[in-house]
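Here the complex is missing one protein chain, while the rest keep their positions.
Presenting subunit A:
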Amino acid sequence: MSGQRTGREPVAVVGIGQTKHAAARRDVSLAGLVREAALRALDDAQLSWADVDAVVLGKAPDFFEGVMMPELYLADALGAAGKPVLRVHTAGSVGGSTALVAADLVAARVQRTVLAVAFEKQSESNAMWGLSLPVPFQQPLLAGAGGFFAPHVRAYIRRSGAPGGVGALVAYKDRRNALRNPWAHLHEHGITLEQVRSSPMLWDPVRYSETCPSSDGACAVVLTDRAGAARAPHPPAWVHGGAMRSEPTLFAGKDFVSPRAGRDCAAEVYRQAGITDPRREIDVAELYVPFSWYEPMWLENLGFAAEGEGWKLTASGATEPGGELPVNPSGGVLSTNPIGASGLIRFAEAALQVRGTAGEHQVDGARTALGHAYGGGAQFFSMWVVGRRPPTT
């Protein structure tokens, strides 16, 4: 890895925690939910609340729970009294952006140890309602997130010439991967490819089993500097690059199949990490895939496959756990989707892989991993590359 960010403090991930994700975590308040993930991350790092210098909190739109400025209400639960607390909001990509804001505080030597937390408690509201407020003078779309994204999937299939069954392969893989991840929401024991293929068609071409669930959950990571990493009880994951890019929801020339903001974000994060051939140099990727077909779409957008070739990579089995480029060994968003936390879970899972602590879904010998998140109308992107070795500066 080349040191493309001279002058920045190297940033290490020394603690990772997440909740048991579920359709409804009625046993905990919002405070109890974020607390569960944060405590696990602190325990992993063997740090106490007093060791944390700042807290960065992310979640998707406030309407998803109806708590305005939740960072204020949650400050006590996150030990933020007397410390800076920041709120990040970039729709579905927010979990990733939250980690990057926290990492930048360390890299800029503003803080030494920062706790990044992201959550969603979807059971307290209705995301479909929250995404389709009745704006006057506009025709209601009334198709929900699936209806918004399904036409883009059809456009991808047409543009790439992919055979119809590739999406089902992704869903079948990710749902089976989730069986090796104890935190995952969906544990569909005995799921078969035939069950995926014959599940109800919700928004043709997207089937029920190719759609993310609605989850309650939180994720937290502890980020620290070189000195903090040296004191850490377990091997850290090192941040080799982090980037965010955005673009408008709609504009003439917008490419929903392969958004430019996603391509630019990937190019920047690879530049920082000194990666020139992502398919060869990245060992495992945790990608934000809320609908199955987004796996081949992102494989192209992120440069793992040439345009129109992503589905071939998926169909070849390369993205299976034992494949050349395992994608979403955790089960991904297709198995767990507390929206605001989903991006941070991708980032955290990438870090778990390079630390060698992913448990049953560990990819053997993973040294470099990509965490990816996107949100809004495919308009916000955030990514990081983490590695087993510290960046050379």
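The working rule: a contact is a pair of C-beta atoms (placed from the backbone, for glycine too) under 8 Å apart; a residue touches a chain by one contact, two chains touch by 3 or more; residues count from 1.
As a convention for this text, contacts and distances are computed from a predicted model.
Engineer: Given the options "ABC transporter, permease protein", "Cell division protein FtsX", "succinate dehydrogenase" or "DNA-binding protein", which would UniProt use as the protein name of the unshown chain?
Structural biologist: UniProt lists the chain that is not shown as "DNA-binding protein".
Engineer: So one chain is hidden, and I want to know which residue out of A:28, A:193 or A:267 touches that hidden chain in the complete assembly.
Structural biologist: Once the missing chain is taken into account, the touching residue is A:28.
Engineer: Could you tell which one of A:206, A:266, A:284 or A:354 touches the chain left off the display?
Structural biologist: Once the missing chain is taken into account, the touching residue is A:206.
Engineer: With the missing chain put back, one of A:84, A:165, A:233 or A:248 would touch it. Which one?
Structural biologist: Hidden-chain contact among the options goes to A:248.
Engineer: Considering the whole complex rather than only what is displayed, give the residues of subunit A touching the chain that is not shown.
Structural biologist: 24-32, 35, 49, 63, 65-66, 76-79, 81, 121, 123-126, 128-130, 132-137, 139-144, 147, 150-155, 158-159, 200-206, 248, 250-257
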